[in-house]
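Read through the structure below, which is laid out as structure tokens, and then see the notes.
Note that one protein chain of the assembly has been removed; the remaining protein chains are unaltered in position.
By letter and in written order, the chains are A, B and C; residue numbering begins at 1 in each of them.
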């Protein structure tokens, strides 16, 4: 059994992670640490976890102590800027680290500074951390000791778009991306804006034109295209707790048949990505509470564009589920272990 | 008091219309006709209208009889293809007609045939019917006897975009439009796809790349631009009953300041359109149950695009409310009468 | 035109009140005061009110200054314990006051102390303030200068139950009341418990067995029965923004026909209460965004009980709408003015 620690377990992604590890057939909780709830029973602070077996109690979020706590792997479900400070002592102690924050997602520390408003906290470690979207990452990352787990919007964007960019089947210029997210994407917050009455019956754009995830999206799409990619990305909130739906418009550089073939080939044999028939559109309802991504593509002969749509659960394939998927591969377990 | 008849009052738009007319200070219900519920008390067939004063009963939807029923104006809340058959005898009898269907929205009967799969039922009458989005329509329409009321998505698209196209401040090529709609946009239907359990927690695209409203959108944007306009339009359903949010990406052909000035000038003094400060995004929550449209614009220096966002209530500013607004102007009433 | 001031307009009830007065045909806003937002434009602090005509700005909540501000009537939408301090100077200045808080609802200051945890702030004024549920209050209250507006749950309980208690058609012992409320009943709060993700898909009881509204319910039911009444009252939150549904089980002391007749007689000619046929159940959906109460009664021959069900909009018939209804009658206006 793999011993897994989780730091920052009071947010929605952390909660999803705790649940996944608690029911994982080949992993168990080494510790659950919180900066704000140390000493408190997990089930009391988070009633949704009150059914977990045993008397799980939040331990203190002391980086050095947790590095020596005997975990095989530690998940960081912490805010950006905070995660790096925990990653360093764990990394130095030889514990494998899967970071769900933005701290190790961007290759270029200058881009980090530009989008996150502060110098990168540990550029040396950044260089050691591969960015891993498991279905798309180049082989070899499984030997890494620190992995950057992708963001939720970027996951929903890359899965449909990266194979097509790599194959040269869409033009990298002029890509327009619209995403809508359930409210849990904003985290667990005591903020009237996120109250039930304010988000009910509410659709609202935010963060445009320069949401922080844009940096990650453009860096990854650029790598796939082999050249700089600049996109228009507009996220929105919609009245649901979980789920992201992304709609991408990109100029076609090949036929629909070729594009579908590339997508099917990219995900053949993968357990979590499903390419729906063209003309069928993926629905968040079918993927929430799963680690899956459903996607499809249509072609518009009038405009010469492909329309790509994808859906994920932002807390699973967009965060905690993807982190467990990474963990499974790090430790040579079946990719789906604990995720079906 | 204006005597208003409503034909097809069992759908959501018709229900909204009945309520608006029933509480209108200067109009009253001449009749409420239904093809399926004739003879039944309105409050029994539609519990949401059960509070209306009087013993309102659905009358039969007999075109000739209704044309002679003494109404000053008749609203048609009927499916496309059906509405035209009612419009003709009313028109010939000198009754003013406000049609909420698609039958008189498109100037070109060939476009109608291409998008609606049948020849236009009355091309001669089509030529007599102006398309009226009240804030944007050219003066003079108030003397018309038959008015085509715009569709819901097209209203949300035109209000932010038409003034900028007229002023040459956005490029007419490459416009990308994403809309999300509450489920009432699909009408009142006994269809498992629209059941609560299927639409809850569900975001799904549909109708792409060639939704019927595309024809209306392109015809109107083309008129504003003075040239053909081809857009990418992708509608989606989101889990709410009412409301549309539209996000438009269009290449800037001028400064943000100029564009904001044009939008403010276009809607200065109008009671129902509000231009929010750039950087603020309109929220469906603030316009549902009203006849308003909130909109705003931001500029992205990285891509050179404007992002325009707008929100309306699809059943009011997108249907019944707009129809009453048109009626108010037809009869010289204050534009806001019965709509605040 | 009646000049109406509103103090405490940043909560949901206050917001509803501002909107009602702003569109009232025979009343207008004298001022809108806030303890937290003085000096700020109303539409900026509360985007849902951003469409109101004019440049409405919150003024300071200075009791003495507001008493001299020239209003004919002032609505207090303030927390209990705070409202009384504003009521006194207004009352002394001869301004009519409609209080939406609990401060003047209970006849007995000792009950107030027992349920609200503090001595009543102004027992003398309490004695001068009639409790007015307009459909049920004894005649003569219209000359009062200070009116206590009922709570939301108590309104939903009294409308079905009081006429039957008065007529001796239900036993006053053993009444069991279950209510469910939309989340706006908790007010506008920056509290993670009330966040969208926590209230979505959540039904949860709270405040049992001794919710504060119990005191008001029992005092009013006792007055109707002519003897002490002790009830079981269990409120719950359900995932919707607005609306209360109340289900009451009470032993029958007469026939269903007699009970229905009493209810129909009680509300004959009233504009806001509708008695549905037995076997039909009222639905919150049909009353939200209105000032109405729908109710019905069934009899269970097996248990000998009546089941009474009622629905209201907690922010309208349960708060701001009822306050305007009271105001209309205070000033001799049609009871429905501004409420249809």
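Note that in this section a residue touches a chain if its C-beta (ideal position, glycine included) is under 8 Å from a C-beta of that chain, and two chains touch if they have at least 3 such contacts.
Since we're looking at a predicted model, the values are computed, not measured.
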Report summary line: Considering the complete complex, of C:245, C:263, C:293 or C:323, the missing chain is touched by C:245
Report summary line: In the whole complex, of A:144, A:191 or A:286, the residue touching the missing chain would be A:286
Report task. Can you work out which residue in C:225, C:266, C:288 or C:324 touches the chain that's missing from view? Result -> C:288
Requested in this report: Check the options C:7, C:66, C:148 or C:305 and report the residue that touches the missing chain.
Outcome: C:305
Requested in this report: Have a look at B:134, B:154 or B:239 and name the one touching the chain we're not showing.
Outcome: B:239
Query - For chain B, the residues touching the chain missing from this view - result: 12, 182-184, 188-192, 194-201, 239-241
Query raised in the report: For chain C, which residues touch the unseen chain?
Result: 174, 176, 178, 180, 182, 198, 200-206, 208-210, 230-232, 234, 236, 238-243, 245, 247, 249, 281-285, 288, 298-300, 302-303, 305, 307, 309, 311
Report summary line: For chain A, residues touching the missing partner are 23, 25, 47-48, 50-51, 274, 276, 283, 285-286, 289-290, 292, 294, 340
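Assume only the chains that are shown with their structure count from here on.
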**Report entry** Fitted rotation between chain B and its twin chain C in degrees, CA, nearest 5
**Finding:** 180
Query raised in the report: Where the centres are mean C-alpha positions, what is the separation of chain A from chain B, in Å?
Result: 39
Query raised in the report: Using CA atom averages as chain centres, what separation in Å is found between chain B and chain C?
Result: 36
**Report entry** Approximate Å spacing (C-alpha centroids) for the pair chain A, chain C
**Finding:** 46
